[in-house]
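For reference, the structure discussed in these notes is given below.
The other protein chains are all here in position, but one chain of the complex has been omitted.
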Amino acid sequence: MTKKLKVAVIGAGRIGKLHANNLKTRVPCAELAAISDVYEPAAKELAENLGIKFFTSDYRKVLADPEIDAVFICSSTDTHSPISIEAARAGKHIFCEKPIDHDLDKIREVLNEVKKAGVKYQVGFNRRFDRNFKRVHEAVKSGTLGDVHIVKVTSRDPEAPPISYVKVSGGIFVDMTIHDFDMVRYLSGSEVEEVSAFGTCLVNPEIGKAGDVDTCVIMLKFANGALGVIDNSRQAVYGYDQRVEVFGSKGCITADNETPNNTTLYTSDGVMSEKPLWFFLERYNDAYINEECEFVEACLNDTDTPVGAFDGLQPVLIAIAAKESCEKGGIPVKVMK
Amino acid sequence: MTKKLKVAVIGAGRIGKLHANNLKTRVPCAELAAISDVYEPAAKELAENLGIKFFTSDYRKVLADPEIDAVFICSSTDTHSPISIEAARAGKHIFCEKPIDHDLDKIREVLNEVKKAGVKYQVGFNRRFDRNFKRVHEAVKSGTLGDVHIVKVTSRDPEAPPISYVKVSGGIFVDMTIHDFDMVRYLSGSEVEEVSAFGTCLVNPEIGKAGDVDTCVIMLKFANGALGVIDNSRQAVYGYDQRVEVFGSKGCITADNETPNNTTLYTSDGVMSEKPLWFFLERYNDAYINEECEFVEACLNDTDTPVGAFDGLQPVLIAIAAKESCEKGGIPVKVMK
Amino acid sequence: MTKKLKVAVIGAGRIGKLHANNLKTRVPCAELAAISDVYEPAAKELAENLGIKFFTSDYRKVLADPEIDAVFICSSTDTHSPISIEAARAGKHIFCEKPIDHDLDKIREVLNEVKKAGVKYQVGFNRRFDRNFKRVHEAVKSGTLGDVHIVKVTSRDPEAPPISYVKVSGGIFVDMTIHDFDMVRYLSGSEVEEVSAFGTCLVNPEIGKAGDVDTCVIMLKFANGALGVIDNSRQAVYGYDQRVEVFGSKGCITADNETPNNTTLYTSDGVMSEKPLWFFLERYNDAYINEECEFVEACLNDTDTPVGAFDGLQPVLIAIAAKESCEKGGIPVKVMK
Partner (left out) sequence: MTKKLKVAVIGAGRIGKLHANNLKTRVPCAELAAISDVYEPAAKELAENLGIKFFTSDYRKVLADPEIDAVFICSSTDTHSPISIEAARAGKHIFCEKPIDHDLDKIREVLNEVKKAGVKYQVGFNRRFDRNFKRVHEAVKSGTLGDVHIVKVTSRDPEAPPISYVKVSGGIFVDMTIHDFDMVRYLSGSEVEEVSAFGTCLVNPEIGKAGDVDTCVIMLKFANGALGVIDNSRQAVYGYDQRVEVFGSKGCITADNETPNNTTLYTSDGVMSEKPLWFFLERYNDAYINEECEFVEACLNDTDTPVGAFDGLQPVLIAIAAKESCEKGGIPVKVMK
């Protein structure tokens, strides 16, 4: 049998469970060896369901175990950067859920420590591993589209999160659009230099009272001269709307949503096809598995991870600029370098 | 036989020919009675081709003819407002190609004279009469989409105009995007209050030297609270790309391009369908006929024209704001009232 | 002005009106000069609506008029062959609605007389002039698909005709499938040699009582070795369903239905697009104009008509074979030569 990467999952919440399940059943070269969660019963339950013996409420025990090669950091956002740093110092390869941190200094410290330790680092921008967006990325990279002129991203959630979550989320740009900021970098093959954002509150006035917006449009300028637009809504009643388009000097490519099946029904009422898959767990199911596999392979083969720590920093910088632009009524704001 | 509207076409260039041909053959309630063009041979040729006896190099002869009920002003842009005013004073109903003028005072004078004379006035925003955009408009108007949250317009020409034209065009916002500014008003059912535009020159550096941009993205704020985005390019190598999307609280509607046919070819090379119809003459062929018919019917039945003089003013105001925003690097600019 | 073909329309029913209207307004090189109908008021009404002075209840007056170049035979089916013969003898070019006749001897007599007189003859197989099917035909003819292996036609009406009509129609194969038999010849570029048909009565039992079927599937063998299938229904509740597919050694091409527009609506109920255009008048509107123009041009330029008298005979021969096969429970029947 081929060599396997021994991994531990830190954080047994929704996304931790997702990764743990996949690592156990869908990632051939991974061996799930430990589960940690500050709330021990959660760690225990997940571990038992998956037949894992090592569970703990203290992630430091995981980091101290010399058998563990890599950790998946799926704990609460505020713990991402400190655990990243400790894990790097412990010599573990790190897969960290997005965002690394809201604080730029802390993200930069993570970058430093990771570099110093020489460990692998991957940020959980799962959408890059969607089969549709990957194809768009390749069309750009291969030159099929010529020079990139316009990048467009439509990204709408099927339902707004609870107000309690909105209040601690850091706002729509850091919480939701951050995926789209990563996507435009991935698709354009270039860095975002300047953004301008209009935001408003049309879905739920409570979101506005919490100081956030729920609907926004954003313009971007890229280093390679291209322009971009993003539109976001916290609530698309027909489901998770995730489409992109890249337009260039030699053509254009669009990526449509995924649906439960490819049937079309014709009746006297009309012609009906399927709605988009409901939300990210349905839509990006395979993308999660792909990102896990690529991380594991990068660790085993000592190659670069597909989304490094630098890729974790950039979208945060863009989000900060977008937030400022939106708060100032749409004036263009340059992205920090 | 039913009563017919006697019409004259002023200007026998490309768009004048188009209207004259349609009025002769496709608009049942119109009777094409005269053709005028400053270059008399052009007027003569068109008139003879269509079997029309009355042709002249002097549009004033047309205006002086009491038999003529209405005029189609298809002459050069700088003559639109003065001829409009003269025609109104002569008591003729007026169909005027866009834009009425680049000068706001002149447009307002046209509005005044038209009001004073009590004649019908229609501006040639032909895209409103496209079957796809009409359906989107109706979905908004009927409430199917609930409150409008986001309006999106993609509008790309298949090839850039000659530089000589670019130089006198007034710039992309006044010349090309003006159709899209009309479209977002038509689709949203609301007025644009503020715009922000990023523009750049990626298609042809000569366009930049002429002081214009060829690629742009624009954000809009509407009076009803909705947001909008437009993206433009002077050159889409695959043809005329004209798509819109309206997203609201109850759903979303998209309108796709028109193609020469609905076939799909499957070979070992791939799966191929048809490119969009090449340019506006192909794409909006039926839309031109529809706008002509609706104008003629409004005149005969004494009802409102579907696109009035006010609708001719607003897109110019938005274009002026967009141009200013773009020149100032994207700062938001309020649209004049 | 260019030379025009002077045409008369014989028969002022639904299809006669359609041709007359088009000839008057949409066929540039035709001059509609006369209308005839056995019921004179019908001829008169249509003529007056179109501003035609010559109307009559006696088509022989039309044939006797040396000014008339060509006739459109749109009278009842039983008169198609006798009027064709008289018109040929009178030296008129002939456009004849399908079918030429149900009686093979009479069709053959028409072929003889047309040949003898040296006049143009075109049968009204309008579907060949649909932009989609034309494209499929061209893909076969150009060799894009390689050798043809399988030809498929789906052809379903939106609603069954009245029982009174069914009783005199000659049965579904002669009345409805005849268009599909023409289509498979057009698409395959080959003759049908043998057919096998299953038919049944599922839409309306009254159709069965009238000795006809309303639902059928048909297999075909072509002279070039290809196979074919057709499926028919008298009632598709979602509208006129007219699709074809040709599969060959190098690929496959499909032609989809036409719709009122290209919009898609997404709501919490589902994703909805437009139903097919309701029936043949909507779907084949442009096809009728195309066939009229091509006939008129063939007459003026003395070239072959696109659908000759032989093309009028073949589908009748296939229909006769299909009817026999169906009545005998599906045994294969060879098509007469």
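Order of writing sets the chain letters: A, B and C. Residues in each chain are counted from 1.
Here is the rule we go by: contacts are C-beta pairs under 8 Å (C-beta built on N, C-alpha and C of every residue); 3 or more make two chains touch, one makes a residue touch a chain.
None of the values given here were measured: they were computed from a predicted structure.
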*For the chain that is not shown, enumerate the shown chains it touches in the whole assembly.*
A, B, C
*Any idea which of C:19, C:80, C:120 or C:221 touches the chain not displayed?*
C:221
*Among C:21, C:126 or C:196, choose the residue that contacts the chain missing from this document, as touch is defined above.*
C:196
_Touching residue (missing chain; options A:113, A:212 or A:258)_ = A:258
*Of the residues C:29, C:104 or C:150, which one touches the chain left out of the display?*
C:150
_Touch residues of chain A, complete complex, unshown partner_ = 1, 25-26, 28, 48-49, 51, 131-132, 134-136, 139, 144, 250-258, 260-268
*If the missing chain were put back, which residues of chain C would it touch?*
147, 149-150, 152, 154, 156, 194, 196, 198, 200, 202-203, 215-221, 225-229, 231, 233, 235-238, 241, 247, 249-252, 329-332
*Those residues of chain B which, in the complete complex, touch the missing chain*: 236-238, 241, 266-268, 270-276
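The rule is short, and it goes like this: only the chains that are shown with their structure count from here on.
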*Greatest Cα-centroid separation from chain B: which chain?*
A
*CA centre of chain A versus CA centre of chain C: separation in Å?*
58
*What is the distance in Å between the mean C-alpha positions of chain A and chain B?*
42
*So which bits of chain A are touching at least two other chains?*
236-238, 241
